[in-house]
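Here's the structure, in structure tokens; my notes come after.
Only a single protein chain was left out; the remaining protein chains are all shown in position.
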Amino acid sequence: MFPVNFQKRSKMLSNTKSASGGNKINIIFAGEGGQGILTITKIFTSAAFKSGLDVAYIPSFGVEQRGTPLVAFITLDNSPLRYPKFDVADYVVVLQSRAVEAVSQFISPNTKVIFDSSTINFALLPKTSIQLFGIPATSIATSKYNPRSFNLIILGYLSKVFNLKPDLVFSEVMLLLGKKFKSKEAEAENKEAFYAGYEMVPERDNFSKAVFKPRQGAILVKGHGKSGEILPSRCKGCGICIAKCPVAALSFGEELGVLATPVPKVDLERCIACGNCRNFCPDAAISIDKI
Amino acid sequence: MGIKFLTGSEAAVLGATEGGAETMFGYPITPSTEILQGWIEACEKDKKLKFLQTEDETAAGFATIGAILAGKKAFTATAGPGNILMQDPLSMAENLRIPLVCIVMQRGGPSTGTVNFSQQEVTLSAFGGNGDGLRVVYSASTVLEMYKYTAKSFSTAWKYRFPTFVLGDGHLSKMSAKVNISPLLHPIPSAALLKEKISPTFLRNCFSSEESFYNDRLKKNIEAWNFAKNSIVESEQYKVSGIKSLIIAHGSVADAVKDAVDTMRKNGIKIGLFRPITLNPFDSTKLKTLASKVSRIYIVESSLNQLSRIVKYELSGIKTPVIEIAKPAVSFTSDEIVRLIKNSK
Partner (left out) sequence: MDKIIPASWRTQTKPDFFCPGCGHGIILKQLGYAIDDLKIQEKTTFGIDIGCSLLAWDFFNIDTIQTHHGRTTPVMVGYKMSKPKRVALAYMGDGGGYAIGLQSLIYACFRNDPITVILVNNGNYAMTGGQMAPTTLPGEVTPTTPDGNPTGFGEGFKGPELLSTLCAKNAYIARATVSKPLLLRSVLKKAIKNQIDNNSFSFVEILSICPTNWKLGAKQCFSKLADVEEFYVPSEFSKKEQNVK
């Protein structure tokens, strides 16, 4: 079941150079906790293992279940590995702006930095990162597939980078995420996203604009006898206000909140200023009253 | 004040009031129950003092922390299995630099062992909890020292902000002796740790990353410990002039050793005693000086090797042979110590 051809194994890593010398490849995955980064890491390392590589991996995170950067340390090799923490990474894969600070210390001029150019402004990356590979994954996912599939696009691209068979990687996707694909259509869509990532040519310069980032400032609303505010800087996109609005005046809009997820927009004509959105919002991010 | 005939427990209670204690929380456990009882009697006489018998030792320790956060000089007392439970609040105190005073009257262990006596709670008191042992441990060897060091523990704790133990044992707790109680130095004032200021105080003991925990908490605690320990450390040297061999002992065992030293000296044996009074921090400077002068060191303790481990760590590099005279959970008489040392040659 697993490829046992030794020559094939060593070939897999032969075109990826180790910055630390030797055959060991040090990789960091970093993203927003709760955005699927942990699952993508599990799929990747499991697929690498099933491809016959030696893999060691430690996820690094604190007490919070959500909302803080998650940094995963991964090492790949042809021979038995030990403790996968390192000072300098050969590859850094960073998917959200808030995770950039957490990974800066691992980036040297020899590090290849793969990033989602549609959520991270390349200028935010540390000066030491000179080998940049931009994949506008969120932009492509949102326009062509579904927003959450940005992870799969990245995963597809990484399969190419590390010479993993895409079919094998996607079967791992099905194993770990298959239950979440609600329909055959959803599964096909996600598969397409993954293979699109596999075929992707990364941006080396002229990076996409980082539009998928949190909106600064408050969104002030006024009209139809009501006024109020929505604060993307505090909105986590939980959707409670939308669920609790008795007149369906709230729905997810285009602007992004603090976790780079959509924040609600209000139809002031429908709104009856009942106060539910304010009363229920766990983050004090919305309030609309009668003038 | 003046000459009194007291038990070790009674002396501890007097020491607490002398040290400025205001509140005690405790759970009855032999042989420390008398301290709770004695404190309650003190509360009857002085209505400003408070107490509560809690539902268990963990609650006693944490309620003590609550009172300290409010700025009260609060303390607790326990023994054996109670000391084990006490490590839960004590390690919170160690993390947050809370001046928690805990009197421990050692009993036989592990487990419920005996209610009588031992010196087996040294490691637990000095290095228990899930930290690196930034706690002050005084080992009292006489009824008078139960008074003196209980009083002192409040000043040490509140000045340096480390949890502070006073170790006694079951024999000391029940032993009656003539003591001369005199007032001690003016106690250090206490202050609320939750400061009630416009800028609020946030006290947490859990951090999200290794780096932030080390930089914001552990490093500072360790620096404070290193800065303070030379001022805290205490030891006694008994009849050490011209010694050829040295005994190291602490607590009530050391008191018996003093008699043994007197006997041996009368018989021309050039032997003396080094008695650590603080087991943590340990007075290694003074010990090393003495150790370099002798050809033999005896460690006498009522535990397998809890004192010995500390001594050997502090003496590492010194080549003098060390002989362990250990009787876990069993007390010594001074005659017995003389015999054991004689026979160990």
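Order of writing sets the chain letters: A and B. Residues in each chain are counted from 1.
The working rule: a residue touches a chain if its C-beta (ideal position, glycine included) is under 8 Å from a C-beta of that chain, and two chains touch if they have at least 3 such contacts.
In this text, all values refer to a predicted model and were calculated from it rather than measured experimentally.
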item	value
Sole contact to the chain not displayed, among B:20, B:71, B:113 or B:187	B:71
Contact with the hidden chain (one of B:43, B:59 or B:304)	B:59
Absent-chain contact - pick from A:105, A:143, A:251 or A:279	A:279
Candidates B:178, B:195 or B:342 - the one touching the absent chain	B:195
Absent-chain interface as seen on chain B, which is shown	22-23, 25, 50, 52, 54-56, 58-60, 62-72, 74, 88-89, 92, 192, 194-196, 200-206
Hidden partner chain, residues of chain A it touches	34, 63-68, 229, 231, 233-240, 242-244, 258-259, 261, 275, 278-287, 289
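FYI, only the chains that are shown with their structure count from here on.
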item	value
Separation of mean Cα positions, chain B and chain A [Å, integer]	54
